[in-house]
Structure formats: C-alpha cells, structure tokens
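Removed from the display is one protein chain of the complex; every other protein chain stays in position.
Now for chain A:
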Amino acid sequence: MANLLEVKQLTKKFGGITAVDRIDFSLEEGEVVAVIGPNGAGKTTLFNMISCFIPPTSGEVIYKGERLTGRKIFELAHLGISRTFQNLQIFNNMTVLENVMMGVHVKLKTNVFSAGFRLPTVKKNEEIAYQLALDVLEMVELKDFMYKKAGNLSYGLQKQLEFARAIVYHPQLILLDEPMAGLNDAETNRMAGYIKELKKKGCSFLFVEHKMATVMELADRIIVMDFGKKIAEGTPHEIARNEKVISAYLGEEAF
C-alpha cells in the first residue's frame, strides 16, 4: 500500500532543548498509528509540526508524495487532513450543530458576495452542511444536544463534539491529540468505537494517547517517543515486549 504520510528526520529545537529529535516514520493508507511516550516526550510538538502549526528546525513531512511542511494551516483541511487538540478547541458560544457545520467549510463554495445577495448556491450549501452535520451528530450520539451551546456541554461530550467536527467533511487523515484524555470508561469505549468505524470506511489515524489499553486495542502500529527521540516502533504485540520501552516508559504495571 502507498504511504499516505511520511515524516523524515523531523526535528524541533526550542532554545536549548530538542523537543523532537530526528523522528522518522510513515503511515500507510487506512492505517491507525499511535504515538506514545511520557509527559514532555515531544508528542504534541511532533503533531504541531505535521499539522503546520510550527515550522520544524529541520526535516520535512510528505503527504501523498508532496511536501506538507511550509504550508499554511488552513490548507491542510483542503488536502483532507483534520486534527483535534489536546486542550480542546471548540466554539463555546455556538451551538453543537453550528460547531459541526463549521467542519464542513471546505466543502462549501459560499463567498461574501454570494452570501450577501443570497444566491441559490448559498441555500444549497447550507443544506449540505446541515445534512452532513446531522449524519455525524447521529453517529456520535450528540443529536439530542444539537441546539445546546457547546460551552455548556460536559467535558466528555465536548471531546466528542470536537471529534465530530474534525470528521464531518470526510477527511482522509485524522490527527488526534489525546482523544480519550479526561473521558470515563464508557466514553473512552465509545470514542474507540467511532475510530474503528471510520477506519473501516478507509480513514487513517495518527493519534497520541496515554491510555495503554485503548492504544493496544486500536493501533496497527505504535511509535514510542522519549525525550524527543523515537525509541521503538512496532505492532502492539512487539511494543508490549520491547525491553527498551518497558524500562524507559511503561514500567511493569502497565501490562
């Protein structure tokens, strides 16, 4: 299968510290890859470089054979790449429905003038957005809350909402930074279920997560980071038995 994403010698230095140190890996189409590692290992920094939030000190990211590094943040959605944030970024003052409808932006062709004159395309676009949003809200079981202000939802539901907003336009690659953090067991299982469901439909995932049971269950491949370096890579089975990983990070109690 073709490589969807290739990360080559990606490095980020913040002053004296090297947050990400010459990371190499790739992600195939339809694959679910997890990045794990202790706090401060550089996982979010790696994500931020892949999603063009910060420029790497050196190295590059290739997506579908083309250089991703150096692009503007907003271009990524148009290429089919979505992301969520470790510190939730939902639109608190908008309804759940509006939040998810925002996720459809890349599919809409409304501009200020067609909107102002209310050309027929605008109504069509609104209906497309509404329909897609409704489908996803049904899938993540948020339909009952669709007219509620997003800021008033529980943390768990807000996480689900951010996820829904990221997947509503049918992206190909979805980057999730700790999608299960702060969720209870039931919510965690539900989120894992959504990821599996989308994987079946051909979506690829790169996700950071601390909950090991979920990582083992979901990931086709795991990349382990410590102090900015990749210290291991392999199937969940291989990682669970890797001496280096166990001593550096997991400890005995994780299994």
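A few points about this structure:
Operating definition for what follows: contacts are C-beta pairs under 8 Å (C-beta built on N, C-alpha and C of every residue); 3 or more make two chains touch, one makes a residue touch a chain; residues count from 1.
The criterion applied here is as follows: contacts and distances are computed from a predicted model.
Per its UniProt entry, the chain excluded from the display bears the name "Amino acid/amide ABC transporter membrane protein 2 (HAAT family)", taken from "Response regulator", "histidine kinase", "Amino acid/amide ABC transporter membrane protein 2 (HAAT family)" or "2-hydroxyglutaryl-CoA dehydratase D-component".
For the chain left out of this panel, the touching residue among A:K43, A:R83, A:K159 or A:R221 is A:R83. The missing chain lies against chain A, touching residues 51, 53, 72-78, 82-83, 85, 89-94, 97-99, 101-106, 108, 110-112, 115-118, 122, 125-127, 129-130, 165, 169.
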